[in-house]
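Complex shown without one protein chain; remaining protein chains in place.
Order of writing sets the chain letters: A, B and C. Residues in each chain are counted from 1.
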Amino acid sequence: MTMLSPTARGYILTLSCPDRSGIVATLSRILFEVGANITESQQYNDVSSDRFFMRIMFDIVREGQSEADLRGVIADVAENLSMSYRLNRQSYRPKVMILVSKFDHCLVDLLYRWRIGELPIDPVGIAANHPEEIYRDIDFYGIPFHYLPVAKGAKAEQEARILALVGESGAELVVLARYMQILSNEMAAALSGKCINIHHSFLPGFKGARPYHQAYDRGVKLIGATAHYVTSDLDEGPIIEQDVERISHADSPEDLIRKGRDIERSVLARAVRYHIEMRTVMNGNKTIVFTS
Amino acid sequence: MTMLSPTARGYILTLSCPDRSGIVATLSRILFEVGANITESQQYNDVSSDRFFMRIMFDIVREGQSEADLRGVIADVAENLSMSYRLNRQSYRPKVMILVSKFDHCLVDLLYRWRIGELPIDPVGIAANHPEEIYRDIDFYGIPFHYLPVAKGAKAEQEARILALVGESGAELVVLARYMQILSNEMAAALSGKCINIHHSFLPGFKGARPYHQAYDRGVKLIGATAHYVTSDLDEGPIIEQDVERISHADSPEDLIRKGRDIERSVLARAVRYHIEMRTVMNGNKTIVFTS
Amino acid sequence: MTMLSPTARGYILTLSCPDRSGIVATLSRILFEVGANITESQQYNDVSSDRFFMRIMFDIVREGQSEADLRGVIADVAENLSMSYRLNRQSYRPKVMILVSKFDHCLVDLLYRWRIGELPIDPVGIAANHPEEIYRDIDFYGIPFHYLPVAKGAKAEQEARILALVGESGAELVVLARYMQILSNEMAAALSGKCINIHHSFLPGFKGARPYHQAYDRGVKLIGATAHYVTSDLDEGPIIEQDVERISHADSPEDLIRKGRDIERSVLARAVRYHIEMRTVMNGNKTIVFTS
Partner (left out) sequence: MTMLSPTARGYILTLSCPDRSGIVATLSRILFEVGANITESQQYNDVSSDRFFMRIMFDIVREGQSEADLRGVIADVAENLSMSYRLNRQSYRPKVMILVSKFDHCLVDLLYRWRIGELPIDPVGIAANHPEEIYRDIDFYGIPFHYLPVAKGAKAEQEARILALVGESGAELVVLARYMQILSNEMAAALSGKCINIHHSFLPGFKGARPYHQAYDRGVKLIGATAHYVTSDLDEGPIIEQDVERISHADSPEDLIRKGRDIERSVLARAVRYHIEMRTVMNGNKTIVFTS
């Protein structure tokens, strides 16, 4: 039985369930009864789906309260309310696998944020469809690297290897950090809800190939990037975060790509942060993001 | 005894109290007991002041539940928790008095938002230190206008007249829509917490006179505006909202003033909206703003 | 012969021509020779179309220099360089016709900016497909109002009346201030380059009807608006200006519409300003915008 140490008593609970009266009262009562002090909470009632969503941060302040008991109490409530939920310690660091292709700006940015302690993740692997020498200028700090080329006609095989890596490494989140391969429907389904992609475009603006060139040809005055959960349609998953930057007629496609790099890396980093802080809940083809 | 009609059953409750365990549990329990369904809630625990802040939106779904009973129950809890609070119907439209000087862009913008039903306020008066003919191009839609010039050496008298107007009209909020008079400490104190000012500068950058000329002289690349609650120090009240716009070396002071108008009116309108939707709670010299 | 008065000696020249060596040298020489002092100039060489674009502001500082002579000199150069150009006094106020449907926020905003002298235009008419009583709360300040309903099967006739109004009034710019009628190809062609539309969406994101509801359904995190020149494809004209605002899952379609109003009016106002300050030059399906 795990006894809560004075330094590891914070939890985060996210949940969703059919909307009905008394959910908050029930949850706050049982949390009170197990000695929890709620420090932050946010909720959202989605009228169109008639579902209730909540994120609660709390500290167990009662001496001797066991985690097993806490989990049991919450499991009981979840069954009563037909509630799906996730419960983690606030100190929890999810295992993360990063997939990358040639462009490394998102990868380098994530590694930096991890190295200085900004992003509380545990990187368990980096996988690429390009060989390691492409990344010779990047310090992987001992994170295992996997070269997984996509041989002609062997895409299914390569994807199976990725999924095997995810399974073996225990990765709870897969980040597509400018991984330029279209995932198969099977692969996307297997990673559904635990895989974040950065789309180098302001969706739903420019789908498909070379979005910055599309933006240039169209003469838009703002370009953007979109981070979203992966679903079977690579460009249509629930959006987590987006941002834009101003451009002008004088910006060449290369300028757009350069400005795009900055937006992409910051949008992806924010989306990953929201996910690991359990601020996101998928709601059909949308994402609820409980930002502070 | 007011019986809640089917169309007027929504309430907003904001509160603050010393932080302690069980506040959320207590509040959600008593709200459940009076037949309330919480539809939105946000909270904040301020570690530095050890105070707890919350905003709850709820619907009374129980047939026959009286408002008097609801208010009694909440008053009891408030006493137990040393809690200060405000409770209003969601349909509530506060009475608002607008003070203005020569520049009318904020006034015109507020009136427009009110006229099209965007801003649920009840304007009970417009007061100015300039005569009504200055505003001859503006349609006041029957809102009473008061010309309150500041005669030399008679500022106290003029302020007394404003406070009298506020009292007689029942105004619950006073908006300084580019009202270019420095309030006396007494006046500011009398309006504390119920008066919003728009400062035509990005605080704490440029206080004092002619901030856009100061910004021009300093060569800044962004200008901004700040909406804040009025306290005795006119430029130092708790900030509600701020925004900025990009400028360049080629912008003249007149360009800055023009761009500033757009920021000022939108920042002020957002601050007023946050206030009337009861999203704001003052916390010493800061404002907690529960945005969605 | 018009002699340039001391107060009306500023000019703006915009031009485009096939790119070649010596254009700037030629232009600045002939401007020097007619006693002009260049106070601002910007240029752009479009590599893909191999065309040269320029905007020059200058003051005629020579006593007695006639405008006819200035125009003659520039016409000669234009012929030599196969140049298309526009030359106006800086004090010039173009005649503008505004078309509107039910939503009046863009109209009211333009009128306000005109009234306080921010937007140097000369409004010669307001036309709507709704009767005047819809706008009874708006002061038109004597600008002629034209009710031009679109009778079933008589769209061509209505458009002919609009074009007639444009012709009779001498309007040099037509602003579609949320005018919710699809223009026919003929009408769009007739107004090409002299008509600005505000599209209540961040193009190329959500075309077609009800873009804010589309944005809501898609779960995007930013909404925007686009001002563009009208061409035969209503949503595909050369973009002049765009902007966005952040939204969250908690924003309803109504919230999006509300936030959209603010973006729409400011994006449209900026686009109109760029046009009347002659900062825009159409370049195929794009717009060059010489901002300061």
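Keep this in mind: contacts are C-beta pairs under 8 Å (C-beta built on N, C-alpha and C of every residue); 3 or more make two chains touch, one makes a residue touch a chain.
Everything numeric in this text was worked out from a predicted model, so none of it was measured.
**Q** Check each of B:32, B:52, B:114 or B:202 against the chain that is not shown and name the one that touches it.
**A** Per the contact definition at the top, the residue touching the missing chain is B:202.
**Q** Need a quick check: the contact residues on chain C for the chain that isn't drawn.
**A** Touching the chain left out of view, chain C contributes residues 21-25, 27-29, 31-32, 37-45, 61.
**Q** Where does chain A touch the missing chain, residue by residue?
**A** 40, 104-105, 108, 112, 115-116, 118, 137, 139, 141, 248, 250-251, 258, 261-262, 266, 292
**Q** Since one chain has been left out of the picture, which residues of chain B touch it in the full complex?
**A** With respect to the unshown chain, the touching residues of chain B are 44, 46, 202-206, 218-222, 224, 238-244, 248-250, 283, 285-289, 291.
Keep in mind that, in the parts below, only the chains that are shown with their structure count from here on.
**Q** Hey, which chain is the most central one here, using CA centres?
**A** Closest to the centre of all protein C-alpha atoms: chain B.
**Q** With chain centres taken as the means of their Cα atoms, state the distance from chain B to chain C in Å.
**A** Spacing between the chain centres: roughly 37 Å.
**Q** Could you please state the distance in Å, as a whole number, between where the Cα atoms of chain A are centred and where those of chain C are centred?
**A** Inter-chain centre distance comes to 43 Å.
**Q** So which stretches of chain C touch two or more other chains?
**A** 248, 250
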